[in-house]
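The complex appears here minus one protein chain, its other protein chains still in place.
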Amino acid sequence: MKYFSALLIAVLMLVLFISLQEIPLSQNLMPVSSHYVDSGVKDTGATNLVNAVLFDYRGFDTLGEVTVIFAAAAAFKMLFSHRRIFFFRYGMSPIVKTGMAVYSPFIFIFGIYVIMAGHISPGGGFQGGVILASLSILLTLVYGLWYKVRQTVLSPAISSNIESMGGMVFIFIGLAGIFSGNYFLSNLGAGFFAGIPGSMFSGGSIPLLNIASGLKVTAGLSIIFYSIAGGE
Amino acid sequence: MKPTLIFVLLIMSLGLYCVLVKDNLIKKALGINIMEGAVFLFLISYGYRQGGSPPILTGSETNIVDPVPQALTLTAIVIGAATTALMLGIIIKIYKIYGTLDTNEIRRLRG
Partner (left out) sequence: MNLLISYIYYAFLLLLVITAVYSVISRNLLCSIIFISLFNLFMVIVFLLLQAPDVAMAEAVVGMGFTTALFTIAISKTKEEE
């Protein structure tokens, strides 16, 4: 069985290698990419081209990806529904707790910075959202689940509301494009503020979409972790 | 592009071998993770241009790498994480019902 499957994989990879030689490679960009590079700053007002492609030219695909995270978090909440806190009941030793108390505000500020400066430097909604979710995982590991359930700012009960609010802000920004006469998720045609490219307050609706998807990713991944750590 | 293609196919075949042959369910989830890593590598190595600079305009670039495959890869990374998380949740539920994680045993017992 092992040798037969190894032989099958070798034949498959040989066929793939021969057929992937037909990909045309040249030194110039594709026609689509050269249009994005030439008129990206003029159309959207953001200087980070990957963020501009992800949230303005292809904003509908980002909406689909946000839906995938929402579906995964909902499925998790359904699978692990009984509350049985058996792991991570108490935290770690006082040295770790004191060190974490000094260290965690800086991680929080860094995560918010990566979300908000997504249109002028590498970063964006997804990277900052996962940074904030991993901060939530770290606090649960160090301080224990009893502390996390009784908290009022980032408790598991509020995460569901934050996630729904993030999704709704995304859709309302898209609907504002329809109410002003353009298409869904239009950026500068719907009247959003486009300042000087390269400054903090620029880019039309791209910073708002960054914040919405960052909130959504944070809350979704936090719900996945709370369910799998404290559930049945 | 051609030497990178050989390495990408090597990593992909390792992941596929792990999914087909190994018995433990968690090892199969690890194999799917390795296959996704190979796909990300292929996508980004396709968009690289010789002597290029990162796709962030500061006003004085002449040669920029392709920004479209990077946007595709960014979405694919987050979706891969959600898929892996859901796979592990279902594996934990399977362990609670069957009591074992060996695929030969699970095929034999019937609930």
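Quick notes on this one:
In order of appearance the chains are A and B, and numbering begins at 1 in each one.
Just so it is clear, a contact is a pair of C-beta atoms (placed from the backbone, for glycine too) under 8 Å apart; a residue touches a chain by one contact, two chains touch by 3 or more.
Keep in mind the model is a prediction, meaning the values are calculated, not measured.
The chain we do not see here touches A, B in the full complex.
When the whole complex is considered, the residue among A:I9, A:V142 or A:L221 that touches the unshown chain is A:L221.
Residues of chain B in touch with the missing chain: 3-4, 7, 10-11, 14-15, 17-18, 22, 24, 26-27, 29-31, 33-34, 37, 40-41, 44-45, 47-48, 50-54, 56, 65, 70, 73-74, 77-78, 80-81, 84-85, 88, 91-92, 95, 101.
Although one chain is not drawn, its touching partners on chain A can still be listed: residues 48, 50-51, 87, 114, 122-124, 126-127, 130-131, 133-134, 137, 221, 224-225, 228-229.
The rule is short, and it goes like this: only the chains that are shown with their structure count from here on.
Computed from the mean C-alpha positions, the centre of chain A lies at a distance of 18 Å from the centre of chain B.
Residue ranges of chain B in contact with chain A, taken from their complex: 1, 5-6, 9, 12-13, 16-17, 20-21, 46, 49-50, 54-58, 64, 66-68, 70-71, 74-75, 78-79, 81-83, 85-86, 88-90, 92-93. For chain A in complex with chain B, the residues that touch the partner chain are 1-2, 5-6, 9-10, 12-13, 16-17, 20, 23, 25, 27, 29-30, 32-33, 36-37, 40-41, 47-50, 53-54, 58, 61-62, 65, 68-69, 72, 75-76, 79-80, 121-122, 124, 126, 130, 198, 217, 221, 224, 227-228.
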